[in-house]
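Beneath this line is the structure, given in structure tokens, with notes to follow.
Missing here is one protein chain; the remaining ones are kept as they sit in the complex.
Right, chain A next:
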Amino acid sequence: MLKIKNLHVSVDDTPILKGISLEIKKGEIHAIMGPNGSGKSTLSNVIAGKEDYQITQGTIEFEGKDLLELSAEERAHLGIFLSFQYPVEIPGVSVTNFIKTAINENRKAKGLEPMPAKELLKLIRERMELLNMDKSFLSRSLNEGFSGGEKKRNEIFQLSMLQPKLAILDETDSGLDIDALRIVAKGVNTLRTPENAFLIITHYQRLLEYIVPDFVHVLYNGKIVKTGSKDLALALEEKGYDWIKEEVAI
């Protein structure tokens, strides 16, 4: 599904990613862990198509298409979704109108008619139930005045509505209490199918207790320095990142 080969990325001529290779197949859950400043968010932003990054080397392919040629919205239309670490507050645009616009723009890109209002409402109701969300969410301005936990839950709500092929969860667990974390995890596990894939970016292994990854990669100083099973996440939780740094130094 997603093939990243030898990806080098700079910001203002400072190299951030220094040769990342990663392959994600459908049905898989990958986790990327790493200390602060290792390049985790840069990687998720570059996959999703944020501008102001210089790709100096390497390729990203999604289902055989060269992603680097495509705009952020075109990547979204292919089925790539990024759950933001810091979702943007947009006063004046309600959650309902936002999700409606997003769904219909995606459908338009596929040559489909807008989703009938009845169908849309039914889907919204189902998803809100899944994520234990209150109806009042729908009429509130997008993320405006939302608590950290509400913002993250709203991201997962959008994910559940848009049903992407590849969902990237960028630090979705940060700022969540344990109950919210369980609800988010339940949402993700329910949405998981043999046809879609998840890339979970996190600093802690907490979320990985609830969403069990097939692969865990450790990102350090712009490179993937270690790949393993979910046990690697546990080892990191126990021992911290210092032993990885030492191993890399050797």
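Brief remarks follow.
Everything below uses one rule, namely that contacts are C-beta pairs under 8 Å (C-beta built on N, C-alpha and C of every residue); 3 or more make two chains touch, one makes a residue touch a chain; residues count from 1.
Throughout what follows, contacts and distances are computed from a predicted model.
With the options "Iron-regulated ABC transporter permease protein SufD", "Response regulator", "ATP synthase subunit a" or "Spore gernimation protein KB" in hand, the undepicted chain maps to the protein name "Iron-regulated ABC transporter permease protein SufD" (source: UniProt). Of A:Asn106, A:Thr172 or A:Asn196, it is A:Asn106 that touches the chain left out of the display. Of the candidate positions A:Ile16, A:Ala76 or A:Met133, contact with the hidden chain is made by A:Ala76. If you put the hidden chain back, the residue from A:Asn97, A:Ser174 or A:Asn221 that touches it is A:Asn97.
The chain not displayed touches chain A at residues 48-52, 71-73, 75-77, 81-82, 84, 87-88, 90-94, 97-98, 100-102, 104-106, 109, 114, 158, 162.
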